[in-house]
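One structure is given below, encoded as structure tokens.
What follows is part of the complex, with its chains left where they were.
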């Protein structure tokens, strides 16, 4: 793990906190599901924290992101609060989307999160369009489009990468390669080289260890700076891993990946453990500091969950509001 | 008779047909080892191999298009589209290509393919995983559209769809996959275009589609307690539509309520209502009624979602008012 050129202790600790916040959020969401308190399905981001945090810490609030079905991590990393997030996951009126979106559509436009998307690859156009607005307004904003390796199957991505390249749009395509789309390995879904798919359009492509928050952050900082100067678009492949099944509760599918593989990633490549160790080694924090951070975040999450469980559902008459904007 | 689930019925239909005809293959996302997220296709890859049960990348337009081309050249592909909401992604291949090829070629090219997908809300799956989009394809000439209402129909219609020489879209209600029904062990087919009078009655006709047949049955039970006799017609396929069976029922009962889980406006219920209003007009004692899903994207919150789709209570209430002349 290499020190960032531009980051200081405070930045490091914030990255650590944000990764822990994501992990803690997901642990609670998982628990809510397993105890049948959460309706529907949700997809856990645990294991991929360094991607969302490394990237979003390189962005301003006024920069945009688009997210995926596995979107809690992006949402937290871009600045969202636990309370409104849990309310949304439980379909409550105080949720970010008044309970209408749920896990798969959580959005937080105040922090520049244009929303999760339940159509794999579905937000590639949205991200590119946000970058077009930024370019036209000349406001310097950059958009990051998060998507999984599975989304490489969607033709839309190639259409918009082509236009982004032709028009030099300030957008970064961030492909989180966690090796699987549902129960299928990336090698069965994607021929050729991942980065080659962007290079085909003349887009510079990068590959980075998605478990190393500093590496992710460093690269993103560089690309964001270049994108702001009009040198975009860019493509990043981030190698990472999801700890849970494809969705919560989906744990009994052993045929598509081995227990050994899972253990290896969790034991040896955990982004939080490794970054924590680095912080201690570099004397930026000691073990007690990290424990305290963890405890504080755990308590905050518990509070938010309790709050959300008690919070009211939207009133029935909201069912047909927000179909059309005034 | 033995009872099996709708999911098993689908699995059996595919297995039987694949045994019968080597040109059939199936493709879609996570259909092989995973047997789909709903585990509907479990076991098929073990019997037929990855050559005939083909896992695709997440490329709905692409593999739908591949199916069209395969069908034009002697294969009989079955496309597994994981959620009905993804129909929007394959519309060009389905509606501009598959639906029109036979006609545009003056009858020389055929596209014998089946696209299996699902529909239905109240699974807390939110706006992009809860839609019932059968109207969209029903509107496009050249596509047949099947709407099984139980395991029995699911099997019989799917087998007919696979044997049909045209593109057939079949919508399974995802809430019904575990519902059981009596399904004969012996081979049987249900012809496309033949409605089924699910229950006979004399005061009002329910034309009910897919899982709405169950809703209609509950409503009919409630009406029976009031001394009102409802007839239930299940069209089973909306293209071709067995207009005759529907009209005969309405002519007998003189009242009709069409129940469908697609959005009400510009939906399938409108077509059936319009046909009745045109062709059984002089037999009607009360306005042509219909009930579809509300014209809103399906909300995630359980508190809201349940309000959006037809329920037995609301069907009962509307029917009762109609029969009592209150409408």
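When the chains are written out, they are named A and B in that same order, and each has its own residue count from 1.
Everything below uses one rule, namely that contacts are C-beta pairs under 8 Å (C-beta built on N, C-alpha and C of every residue); 3 or more make two chains touch, one makes a residue touch a chain.
These figures come from a predicted structure and were not determined experimentally.
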* Asked: How is the whole complex made up, in copies of each labelled chain?
  -> A x2, B x2
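Quick note on the criterion: only the chains that are shown with their structure count from here on.
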* Asked: Which integer distance in Å separates the CA centroid of chain A from that of chain B?
  -> 37
* **Of all residues in chain B, those that touch chain A in their complex** => 29-30, 33-34, 37, 55-59, 61-62, 85-86, 89, 123-129, 294-297, 299-304, 307-308
* Along chain A, where are the residues that touch chain B in the complex? -> 39-41, 91-92, 97-105, 117-122, 150-155, 181-184, 188-190, 246, 253, 255-256, 313-314, 316, 318-320, 323
